[in-house]
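What follows is one structure encoded as structure tokens, with my remarks underneath.
Of the protein chains in this complex, all but one are displayed in their positions.
Letters A and B mark the chains as written, and numbering starts fresh at 1 in each.
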Amino acid sequence: MATATTDSTITTDRAVPGDRSTLLGGWRARHRADLASHLAHHGAPPLPRPGDHAWPPRLAAAVEASGLTGRGGASFPSVTKLRLLASAPGRRTVVVNGMEGEPASAKDKTLLRCAPHLVLDGAELAACAVGASRIVVCVADGDHHSADAVVRAVAERAGTALAPVTVEVKRPPGRYVAGEESALVSWLDGGPAAPGWRPDKGHSLTIGRRATLVHNTETLAHLALVARYGPESFRSRGVPDAPGTTLVTVTGAVEHAGVYEVAMGRSLGDIVHGARPTDEVAAVLTGGFGGSWVPAAALATPYAPGPLAAVGGVVGAGVLVVLARRACGIAETARVARYMAGESAGQCGPCVFGLPAVADDLGQLWRGTVDGGVLARLEARLTAVDGRGACRHPDGVARMARSALRVFTADAAAHASGRPCAFARQPSVLPATVGAIKAGTT
Amino acid sequence: MSSPVLWYATRATGLMSLVLLTATTLLGVITANRATSARWPGFSLQDLHRRLSVLALAFLAGHILTSVVDTYVNIGWTSIVVPLASSYKRVWVALGSIGIDLLLAVAVTSFLRHKIRARTWRAVHWLAYLSWPAALSHAFGMGTDMRQGWVIVLSALCVAVVAGAGLWRLAVSTSRRRNALTLIPVHHRPDGVPVKPLSA
Partner (left out) sequence: MSTVIKVNPVACTAYGYCAELLPELVTLDEWGYPIVERGAVPPHLVELARRAAKDCPRRAFLLRQAATEVGSST
């Protein structure tokens, strides 16, 4: 089974013309990680002259016109974050979130290794737009490849006109929740990499007393393209409600697992088939481990936030895990749930106790233990954990598990009556950490 | 000023403090161990714990004041909180001072409970257990009424209750911590890199 390993090849979707105004355009397996190649391909980033006060609002207007939304999972309009921070008092910091805690995702690693200068361009542009005096790039402590690439790129730019704001590289612990905005900021502030409780998100995050803007690597890379080629270029691809291109990591039962740049609005089926499924597709896990399953019947759906949501899917972290017909969706769901339970920050009761309980129920379902009450109990527990933690971790698990019960209804009923499907013992198509989880341990 | 009244008051308030602190400790352990029920709800037992502790401190204040004010024996004002500063029964009074110091710390941190870190409050509160050996040896060492049968029985009862409550608290606290930690399953990364905790 193909999985996107840390050394996946980057592939461009044939439907995206290989030109310079895309993230991975014209790639052809040649790395453009060094500064000279980057400048030859894209030219210098349009950084402002010192003292140009008209520039920040101009950039914000361009970002707004492009309709760029966050590519880290929340799909929040990027201009809103820029404006919120530009109006914050005191000194400011920009954080580049390259943590990519989602095991099934490899897009941020890909960008950091192959186009670090595009990401750094975006970070410098954002820093100038909000008046930040510090940029921190966060790469997971286990991700040496990406960190090395970023450190090299930072060194190439240091002291030049391309780095008006100094860049530091930090290595927080590579855990699932550590990449969450408030967890990252907490760690940078000297605390644990655990999400904070944010009852009202109106206030910006702070490190010390510095207002902080956290952006995903891909978002900043797009920002760098919008600043150079303009909002119209960004909008020339995608669909009106979801403009631009986006990076998708396709893994699972496919021959060509990897990171693809696709235009928003392309059909899910096209994207999946571009990676050559090894078997007839049964379902796709969209968004990540905290995302949701979409049945094969919905493969014609355009890949964009609105249309996907209508069929119970989610763009999330740009992850698509393909499940084959001859595989067990319940087994994979149980594995994911057990993994997610282990990734709890351990701060909130409903998550600490609820997620393992949900994983237990799913494990029982997977093994095919006869239990008339397990589905009802599972439903009740999913309702009990949803929305009752400080962060969205339990919400994601609830969403993912509920979608599984919806998409694999027949299988779930069969498993609960003691007749697990023939494929329950198949090896997993999930990344190794999760795929190794066995039915007996859940 | 010296008077037998002061002397009786010192001894009486001392014994009352012992009884009230015993009750306070028991209630504290019951609520901390969550051994509450619909008929004995946690919020009211906690409330009682707080009020009894204030009453105990009031009697303790009376105990201290009457002993210092009484010029029959020389216990200076400083020796209330400074151990070994008294010339009368130096060591036994010192033990009392240590007990007071610990209880003062508990009282102050509890008063400021939500302004300090939860961990700090809890650490100081556990120190309250240490005040027991100090206070009890102070009581036995000072001696005056310890030859009386009923005082011996009362003291023994208080010791038994506090010791039992303390052990019960220890048992529940360690088992709960153990249970919570085992719930988060450990998984291993294929490259053998251990999964790091979230704290720096």
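We adopt the following convention: contacts are C-beta pairs under 8 Å (C-beta built on N, C-alpha and C of every residue); 3 or more make two chains touch, one makes a residue touch a chain.
Note that the structure is a prediction, hence the values are computed from the model and not measured.
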Sort through A:T333, A:Q347 or A:S428 and give me the one touching the missing partner chain. A:Q347
One chain is left out of this view; which of B:F43, B:F111 or B:W150 touches it in the full complex? B:F43
Thinking of the whole complex, not just what is shown, which of A:A390, A:A404, A:C421 or A:A439 touches the missing chain? A:A390
I need the residue numbers on chain A that touch the omitted chain, in ascending order. 196-197, 199, 347-351, 353-354, 357, 381, 384, 388-390
Just checking the interface: what residues of chain B touch the absent partner chain? 34, 36, 41-43, 46-47, 114, 118
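Basically, only the chains that are shown with their structure count from here on.
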Can you compute the centre-to-centre distance for chain A and chain B, using the mean CA position of each chain? Integer Å is fine. 52
